[in-house]
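The complex appears here without one of its protein chains, the remainder shown in place.
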Amino acid sequence: MTTGQTRSQLFVEIEHLACGRGENVLVRDLSLRLEAGNGLLLRGPNGSGKSTLLLTLAGLLPPISGKIGFPGHDAETGPVLHYCGHRNGIRPRLTVAETLSFWAAINGAYGLTTAEALAKVGLAKAAKLDAGYLSAGQQRRLALARLLVSPRPLWLLDEPTAALDTQGHELVAGLIAEHLAQGGLAIIATHDDIAVPSLSTLTLGGTA
Amino acid sequence: MSGFLATLRRELRLSMSGSGEILTLLLFFIITGALVPFAVGPDKELLARIAPGIVWIAAFLSMLIGLEKLFRPDRDDGTLALYRLADLPLSAIIAAKVIAHWLTSALPLIIASPFLALILAMDVPTFWRTILSLLLGTPALAAFGTFGAAITVAIRRGGLLAPILIAPLCVPVLIFGVGAIAPMGGPDQASAALLFLAALSLISVSLSPFAAALAVDWGEE
Partner (left out) sequence: MTIDDTTPKMRWWDRLAHPGQFMIWTAYLIWPLVILTGLLMVLGLYYAFFNSPADYQMGDTVRIMYVHVPTAWLSQFVYGAMAVSALGTLVWRHPMADVSMKAAAPLGAAFTAMALFTGSMWGRPTWGTFWEWDGRMTSTLILLFIYLGIVALWRAFDDQLRAARVIAIFTLVGAVNVPIIKFSVDWWSTLHQPASVFRPDGPTMPGSLLTPLFLMFFAFTFLFVTLQLVAMRTEVRRRRIATLERKAAQGASA
């Protein structure tokens, strides 16, 4: 789970995937293969199904048809993916450090320690603060820190740079680059530009 | 195990972090019970006879109104989706929620029940039987309640729907709960009722996290 070698055998295989909400098909017949160390940028207008596709890949929404596979992933090592959506899952009245160590506890604390992860996203000084006092950008950083304490091969990120300033943009790009360099994979839906090499782009259309 | 305990700790911290939830619940419990003499008259004999039923109904209603807090905040801020992707199984997370729900909803009621017993003219032996019956029966209410909350988590304004759904399922708990306190057929009947109550609680607490996890997975977006 933590060695680069294990990750480099993993890839994401999507075959003839159709996904949508209820009867509404947003993405038709998508087939692609993503290899370790590579990332995919999802682009497209609002309503084109970027978020729905990420939710379906995460297993949170059932696909309408088609197959999603993660060949090379050993299920014994834990879940294969991290999902980071629009909402940050941050509850007031718990401190920042408590929030992060909770996620480490239920996701497996095999990565950075809480302190290291907070330092990496620039929240070291806020560790003892009530998480409800964080700004939107800081909450986003805390959500990203969650990805660092429990390493998993695939990152599914939905607008990770939302509410972040320029420094935050650089942070996200840096984290993704590092993750890919270690043999991870990432699929990112975003309107912004993320300056990371080895990112291919997939544009989802509007109405079929 | 550490993940399970971490979830339990978090749920307890959130419930007791000063938002007054427990106080509101206690007040509701006491007030519900205290309303009855106004409705049926203060005749001590009558009150003493129906006191076990009143205490149980008040506990029942109080545990039902606290159901929204089980899953709705998690759903609203995205935590529920993350729970579904965690390493710890969703059923384990929900089991921790059931226990936390019991600790923060049922236990305070049981501790406050002496006050209600007093104003409802309950005698002391009956009171001890009431405490035992509540201790054995409220876990079943917590388990059913969590299941009902999980079924209705995906419904936008499903506030009153969960209590309506699980009330029929909880009728046996009510029947055996009161039957253990005021046995008209003698002490044998009371112990039989207690055993049924304990069985109901054991079965429901062990099975409802799995059923609730399925309901959350299939109902959630």
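Letters A and B name the chains as they come in the text, with residue numbers starting at 1 for each one.
Heads up, the rule we're going with is that a residue touches a chain if its C-beta (ideal position, glycine included) is under 8 Å from a C-beta of that chain, and two chains touch if they have at least 3 such contacts.
All figures in this text were calculated on a predicted structure; none of them were measured in a lab.
Hidden chain, full complex: it touches shown chains A, B. Remark: the omitted chain is touched by one listed residue; of B:Gly66, B:Pro139 or B:Gly158 this is B:Gly158.
Although one chain is not displayed, subunit A still touches it through residues 21-24, 207. Within the entire complex, the positions of subunit B that touch the omitted partner chain are 147, 151-152, 154-156, 158, 161, 164-165, 167-169, 171-172, 175-176, 179, 184-185, 189, 196, 200, 211, 214-215, 218-219.
Heads up, the rule we're going with is that only the chains that are shown with their structure count from here on.
Across the interface of their complex, subunit A is touched by residues 2-3, 6-7, 10, 13-14, 17-19, 73, 76-79, 81-88, 93, 220-221 of subunit B. Remark: subunit A residues 21, 55, 58-61, 78-79, 81-83, 85-91, 93-94, 98, 101-103, 105-108, 150 touch subunit B in the complex.
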